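Please see the structure below; I have some questions.
One protein chain omitted, others in place.
Moving on to chain A:
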Amino acid sequence: MIRKPLLAAGVAGLLALTAACSGGGSGEGGAGALTYLTFETPSLTSTFWNDSIAAAQKEAAGVKINRITAPSTDRDAYAKQLQSSGQFPDLLQSITPSNFVGAGLLKPYDKTWVEANFLLPQGNALKGEVYIPPTNSQIVPQVYYNKELFAKAGIAQPPKNWAEFLDACAKLKAAGVNPIELGGADPFAAGMPLVGIISADILGKNPKWLQDRYADKVKFADANVVTAVGKYRTLVSNGYFDKGALGVKYADSITRFTGGKSAMYPMGSWFLGAVPKDKADSFGSFPWPTDDGSVVVPFVVGGSMAISAKTKDPAGATKFAQAWSLNPANLKLLIETDGAFPMLKEKTLDDYGVTVTQVFKDSYAYVTEQNNKVSAIGWATNDDSLPPGLNDQFYAASQALFTSDDVAGELAKLDGAWKTATQ
């Protein structure tokens, strides 16, 4: 018979093993530290996060931070895994708040502080509450173009409407230049033309379209959406994308475009960080073209961190998050390498000490000008966010429509996925 002490020792051993296996985090910070979920990219390196944390800690004295890093850039999925294992972080960088607010996991920022510090205080608000300080913005997408290739094809000016856009594509193709670059192997990049088309043609005319979709007043399968998305098929069937575009990785699409393999590139403004400084004058940008030439800017506001509603130190977490969000040094790197357009009040680009290209300044002008800004479908973090799982379906539809003519069928599938996701 096994004696009880032996059994107890066995169980204790197992528990110790389990604890060792489940211990997360970097191990820094010690007792009382707040966990801060970050992610890393070639631009936003470990050094950037550590430096930005140290700078914010100077403002928020006494707040200890234990930084953890998401294993991929999908912060939302990792935060959900952490939540399901009882380890939801105190602070979460660049997540999609709509995924978590419904479950009461996020704490809103003080409205007075938000109003006092940001150009578009309600830019990413959910039902009137702000869960991520609107420190910067992105245009998703703009069309970037290669001026030299345009000149080679005899195109004097960037297209202003859809007809001119098609004409430019035809001229480029006739000149032996691939008109549009698409990094279709990465689903989000494959979805860029559809984000542009639906944001410009549908949300441009009805900025409340996504709210109406939630209210079941409109559908993806409606005739106007089918007609708009049909434009994408026109681009594909006319051969304006590389035939093998669905095999091109996002990173390769950048090097292909900046290397002169294609004339146009619909992409989020983070592409501006990848424009080679020595060739920056060769590139320009224009908004995704509409039928009548009116300017519609698909827009996203975000940039900083959300605070857990369950944090053990709400005051410390808020102090740290506010300090981090208002630090121009943090935004400097985001502006230069991630094409982020700063949204702090009473500051010009010069106040950040940045060196940016002319194409960046031209693109930023669309943010500062009065124009028709609408939520970029699939990217918005406000009330226009898609239901959980819909982004994946949207990207899959974008890839499917590269080879399939069944526009109505693919959009009907999106309606089906919407129904399942909102049940």
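Definition applied: contacts are C-beta pairs under 8 Å (C-beta built on N, C-alpha and C of every residue); 3 or more make two chains touch, one makes a residue touch a chain; residues count from 1.
Note that in this section contacts and distances are computed from a predicted model.
A.B. asks: So which of "Response regulator", "Hydrogenase maturation factor HypC", "Amino acid/amide ABC transporter membrane protein 1 (HAAT family)" or "Multiple sugar transport system permease protein" is the UniProt name of the chain that got left out?
C.D. replies: "Multiple sugar transport system permease protein"
A.B. asks: Who touches the missing chain here, A:64, A:111, A:205 or A:249?
C.D. replies: Missing-chain contact among the listed residues: A:249.
A.B. asks: Using the touch definition from the top, which of A:83, A:161, A:294 or A:372 touches the missing chain?
C.D. replies: A:83
A.B. asks: For a quick check of understanding: of A:112, A:237, A:348 or A:403, which residue touches the chain that isn't displayed?
C.D. replies: The one listed residue touching the chain not shown is A:403.
A.B. asks: Can you list, in ascending order, the chain A residues touching the missing chain?
C.D. replies: On the side of chain A, residues 1-2, 6, 10-11, 13-14, 17-18, 76-77, 80-81, 83-84, 99-100, 102-103, 105, 184-187, 190, 242-249, 252, 255-256, 388-389, 391-392, 395-397, 399-400, 402-403, 420-421 touch the unshown chain.
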